[in-house]
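Shown here: the complex without one of its protein chains, the others still in place.
Now for subunit A:
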Amino acid sequence: MDKTQNNKAWFLVLPVLALVAFSAVIPLMTVVNYSLQDTFGNNEFFWAGLEWFEDVLDSDRIKDALGRQILFTGIILAIEVPLGIFVALNMPKKGFWASFCLVLMALPLLIPFNVVGTIWQIFGRVDIGLLGHTLAAMGVDYNYTNDVFDAWATVIIMDVWHWTSLVALLSYAGLQSIPEAYYQAAKIDQAGRLAVFRYIELPKMQGVLLIAILLRFMDSFMIYTEPFVVTGGGPGNATTFLSIDLVKQAIGQFDLGPAAAFSLIYFLVILLISWVFYTVMTNLDKRDGV
């Protein structure tokens, strides 16, 4: 068959190319550009090679921030995922109260991040905040600006308050998709509540839970606004997570080179961990499968 060769069709790809270039490639390349150079102002740049990357990998400050970040993400995942599943299991299945619960659960998700931060910043204040003042009145020594534990507790509870709904709503959607016959069969087979959860509900929720865990991992690993508004990264550097540290370097100290190198490593770490999560979880059920 005679095929007409016409490569003009490639031009049709141009708009997408332009879009991707402006949305991803060019900004990323700017960062790559900064990460390899040094500047002393006046828009003059000098080649620095991999020096900044070496600095970042050696930096105790960044290692500490990474440690805090991993601890924070670990804690909130360990709380939000089981709690979200628990809430979803106990939500009404249909009727007015089901809709009511859904709206109630969705509310925290609709609040802008800095507003969430502000709410908790004020809520926890010892002088005027409902929580802080009440605790103080009850004789509890609570002050998130001075005490490391209190600061961590506040930031974690805030995140749990803000994001458990997401896990709960996704789990709820997973639970709703289980046909009634499964529960009936479980009753016939005399399966206990735990067995129903282990063999029916959990396997059916697996897909949505994977999404929930991935989303919560990525979001919490990049968290910035809420802890920044509440604690500003303090007391000291106690709640300075990776993003907060990055912004301090890039905008506070205007160390563009190290900040750029930091950004790239940060990006790769998230990408790597997400990939590991995804691969592990999708392969989990394939063990001794068909």
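Observations on the model:
We take it that contacts are C-beta pairs under 8 Å (C-beta built on N, C-alpha and C of every residue); 3 or more make two chains touch, one makes a residue touch a chain; residues count from 1.
By definition in this document, contacts and distances are computed from a predicted model.
A chain of the complex is left out here; the name its UniProt entry carries, from "Succinate dehydrogenase cytochrome b subunit", "AAA-like domain protein", "ABC transporter ATP-binding protein" or "FAD-dependent oxidoreductase", is "ABC transporter ATP-binding protein". Screening A:15, A:41 or A:192 for touch with the missing chain picks out A:192. For the options A:200, A:218 or A:238, the residue in contact with the chain missing from this view is A:200.
Considering the complete assembly, subunit A touches the hidden chain via residues 179, 181-182, 184-185, 187-192, 195, 199-200, 203-204, 285, 288-290.
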